[in-house]
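Got a structure for you, questions after.
Just one protein chain is left out here, and the rest sit where they should.
Each chain carries a letter (A, B and C) given by its place in the written order, and its residues are counted from 1.
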Amino acid sequence: MNMKKRVLFILILLMPVFFSQARVVTDSIQSKVLGATVKYNVWLPWGFERSTEGQYPVLYLLHGFTDTYSAWVEKGRVDEIADELLQTGEISPMIIIMPNAGGPDTRNVWNGYFDMDGWAYETFFFTEFIPAVEKKYHIVGDRQHRAVSGLSMGGGGSTVYSQRHPDMFSSCYAMSAWLNSESGEVDPANKASYVMKAVGDHAASAFVQNASDEVKAQLRTLRWFIDIGDDDFLFDQDIELYGAMRRARIPCELRVRNGGHTWEYWHTALRTSLPFASREFNK
Amino acid sequence: MNMKKRVLFILILLMPVFFSQARVVTDSIQSKVLGATVKYNVWLPWGFERSTEGQYPVLYLLHGFTDTYSAWVEKGRVDEIADELLQTGEISPMIIIMPNAGGPDTRNVWNGYFDMDGWAYETFFFTEFIPAVEKKYHIVGDRQHRAVSGLSMGGGGSTVYSQRHPDMFSSCYAMSAWLNSESGEVDPANKASYVMKAVGDHAASAFVQNASDEVKAQLRTLRWFIDIGDDDFLFDQDIELYGAMRRARIPCELRVRNGGHTWEYWHTALRTSLPFASREFNK
Amino acid sequence: MNMKKRVLFILILLMPVFFSQARVVTDSIQSKVLGATVKYNVWLPWGFERSTEGQYPVLYLLHGFTDTYSAWVEKGRVDEIADELLQTGEISPMIIIMPNAGGPDTRNVWNGYFDMDGWAYETFFFTEFIPAVEKKYHIVGDRQHRAVSGLSMGGGGSTVYSQRHPDMFSSCYAMSAWLNSESGEVDPANKASYVMKAVGDHAASAFVQNASDEVKAQLRTLRWFIDIGDDDFLFDQDIELYGAMRRARIPCELRVRNGGHTWEYWHTALRTSLPFASREFNK
Partner (left out) sequence: MNMKKRVLFILILLMPVFFSQARVVTDSIQSKVLGATVKYNVWLPWGFERSTEGQYPVLYLLHGFTDTYSAWVEKGRVDEIADELLQTGEISPMIIIMPNAGGPDTRNVWNGYFDMDGWAYETFFFTEFIPAVEKKYHIVGDRQHRAVSGLSMGGGGSTVYSQRHPDMFSSCYAMSAWLNSESGEVDPANKASYVMKAVGDHAASAFVQNASDEVKAQLRTLRWFIDIGDDDFLFDQDIELYGAMRRARIPCELRVRNGGHTWEYWHTALRTSLPFASREFNK
C-alpha cells in the first residue's frame, strides 16, 4: 500500500468520528404564550436540503422530567438509530422534532407538557410550535403525516396530547409513560409541584374510562402503542391504561420488555417506535 | 400525595441521572515494557466489593484505531448493556477490562495491539497487564474464565491474540475486525505507518491457511465468533477469515447484520458478545 | 459436475427432509396411580447414546388443554428450536420431556396436571413419572438440574408445580398461562368440568397473596418467568400473578410480546424459555 492509499484508509477508519450526529440541527422559537425561548433539536434525513417544500412527515419526540431537548440525541442517540432504520428502509424519510419542556433544576425551571398556571405548554405546542416548525422544515402538515412519541413525562405527554387532540396525530407511541400522580397542593416556590398536579389532573386511564362513545370512536382512529419495562416503577400505571383501552375496545399494542426506567430501554424502544410511526405515514 | 412522598417520587424519576455508569472504575498500570502509563477501564458487577479473591471470570474488551480505553463506556455504553444482561441472567457476574492501546493523534501517538519497533504491546499485554489486573480484580485467572473481544483494530487484536495464544482464552468474539493491510514501509515520522505494517504482518486469514494440523487442533479448542456489518468497508476481510476457518474445519459462528463501521453496530453487538463469553465461563 | 457429484449434491438438498425431528423419542409409562398408560416425548441432544448415566439436566415441557404429549413437537417444533440453540451454545445439552396430560375429546378424556377425583396427575407426576424417566434417560436428578415450562394449561401446571414443590425445580417459565377459573360444580358426565374446578382451586395469584413468609422465602429460590401475549384472553390472569409476585418481592421476569393464544407465540417463546432453563443448570 502506498502512502496515498494508506492515508485514504486511515480516513475511512476515522469516519465514525467525523460523521456521527451529522444531521441534527439545534433551533429555537420565541414563544409569546410562554414568554420564553424554546429550543428544539431536529433530525433531518439525507437529502433534506434538496427537497421541495411540504413533503416530509414528522414525528414529535418528547423528553422526560429533568431532561431537555438535547436528551434524545445525547443520551438516546436517536440519530444513530434513525440513520440505520432509514438505510434499511424500515423507516421512510421523515423529520424528527424534539422540543424542550424541562430542565434539571426542577424547583426553579418549568417541566411539563400541559397547561399550568404560568406555563401554558400545551397551548404553545399546538398554536405556536407545530405551525411554525412544520412550515420551516418542509412538513406535509396533515394528520396522516404527523405522529407523537416520548418517554416518561414525554410518554405521558404523547398519550394525553393524542387523547385530547385525536385529529392531530395518526399514531402515538408511549415509552415508560408517566400517566398519573396523586394530585396535591401546588407550592409556588417549587415548580415541580405544578407538574405533579398537572399529571394527576390529566390521568390517562381515567380519560379513557370516562370517555363518551363519540370520543372512544375518535380514539380508535389513531394507532396506539405502550412500551414499558417489567422493572419500571411506572409499570402499574401503564398496564392500567392498557386495561382501560382494551375494555373500551380501542386497539392498542402493548409490549413489556426487560428493564427499568433507563436510557438503554428507550434507545432500543426507538427500533419499534420509529417504524411504527413511519408505517402510518405511508398508508 | 404529601410533600414527603412527592420528593421521593421526584428522586425516583431522577435515578437514571444519578446511577448511570455507577460501577466503571478507571485505573492505570505503569508498564516497563512500554515505558509508559497505560490507563484502563474496569466494569464491575454488583456486589463486587463484598467478593472474596479469585472468583470472577474476565472479558478483555479492546477498542479501535484512534480511540482510547474510554471508548467502550463513553461511546459503546457497555456498562448499560452489561447491567441489563446481568439483571436478566443472560450473563453471570464477570469483570470487563478495557485497556488503552491508542489515541486520536495517530501520527504522534501509538496505536495497536502487536509488537512493533518502540511499542511492544503484545508483550506488555501478556507479561505485564494480564498478571497485574487479574490479581488486583479478584479474577480466577485460568483459561476457561478468560475471554477476549473487540471492535475494528481491537477485533483484529482479539483474533490475533487468540490465534497466537490459544491456551489463554476460552472464546474470541471479533466485531468489524481489521484483519489485514497491504504492508508498506514504515515512516518513523508517522506512528500510524507502524500499525498498518503490523496488521499486514499478522494477517489473520493467512495464519489459518498456513497453520499446521497441530495449530489447527489448538484453534478448535476455543469458540470463535465473527460479527460484521453488510455495509462495513472491512467486510471482505472478515468473510475471508470465515472462509479460511470453515476450510480448516475450525468451528466459528458468523453473523452479518445491517450496518457499517458504527457505534450503533458495536453497541448492539455487545448483546451477543457478552453472553457468548459468559456461556463458556460457565461450562 | 459428474454424475457422482450430482447425486451427492441432490442428497444434500434433500437433507432437511431426511433429518428433521431426528432425535425425538416417543416412550410411555404404565401408571398405577392413574391406572393408565401415559405417553411422553423425549428430545435428546446429539451424542446422547454415548453418554454415561446421570449427566443430563432436564426440562419438563407441559402441553395445553385439548392437546397431547405430541403437540410440542408436531405443532410447536421444539426439536427445531432446541437443535438450533444447542448448535450455537445458547443451551447446553439437556433432555426435554413432554408428558401427556390431555386429549381433544375433553368431555370423555382427562385433561389436567392437578389431583382431581379419578385423575391424580400431580401425585403421578412427582411419585411415579419423575423418578422413572430421570433414571431411564441419564438425568442428574437434583433440583439445580431440573426445570419446568409449559403453555396455557401447562403454563398453569408449571407455575403451580413450582409453587407447591419449590424444592424440585431451579426455574419455571410460564407461557400464556391458565392460572385461574371460577370454580363451579363438577359434572361427572363431563371431565372438562373437573379441570375447570381444579384450576380454580389452584389459583396462582391467591397462592402468592396467601403465602407465609417462609413460603415466600422458598419461592425466591427459584427463577420465574411469565410470557404472555398482549392479545391473549388470559392476559389479565398472568398480569395479576406478576403483580402478586412483585408485591411479595419474589423476583420474576415478565415479557408481553405481540400475539394471542397461538402456536407461533409458543414457538418463539422457546427461544427464551430453553436458554432460561439452561442458564440455571449451569450455575
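The rule is simple: contacts are C-beta pairs under 8 Å (C-beta built on N, C-alpha and C of every residue); 3 or more make two chains touch, one makes a residue touch a chain.
Owing to the predicted nature of the structure, the values given are computational and were not obtained by experimental measurement.
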item	value
Residue, one of C:Phe48, C:Phe126 or C:Trp263, that touches the chain absent here	C:Trp263
Contact partner of the left-out chain, one of C:Leu62, C:Val160, C:Met196 or C:Ile250	C:Met196
Chain C residues touching the omitted chain (full complex)	1-3, 5-6, 9-10, 12-17, 20, 64-66, 77, 80-81, 83-84, 87-88, 104, 106, 152-153, 178, 181-184, 187, 192-193, 196, 231, 233, 258-259, 261-264
For chain B, the residues touching the chain missing from this view	230, 235-236, 239, 242-243, 246, 253-258
Those residues of chain A which, in the complete complex, touch the missing chain	88-90, 92, 223, 253, 275-276, 279-280, 282-283
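Quick note on the criterion: only the chains that are shown with their structure count from here on.
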item	value
When chain A is superposed on chain B by its C-alpha atoms, the rotation angle in degrees, nearest 5	180
Chain centre separation in whole Å, for chain C relative to chain A (CA means)	41
Cα-centroid distance, chain A relative to chain B, in whole angstrom	35
Multi-chain contact sites of chain A, meaning residues that touch two or more partners	258
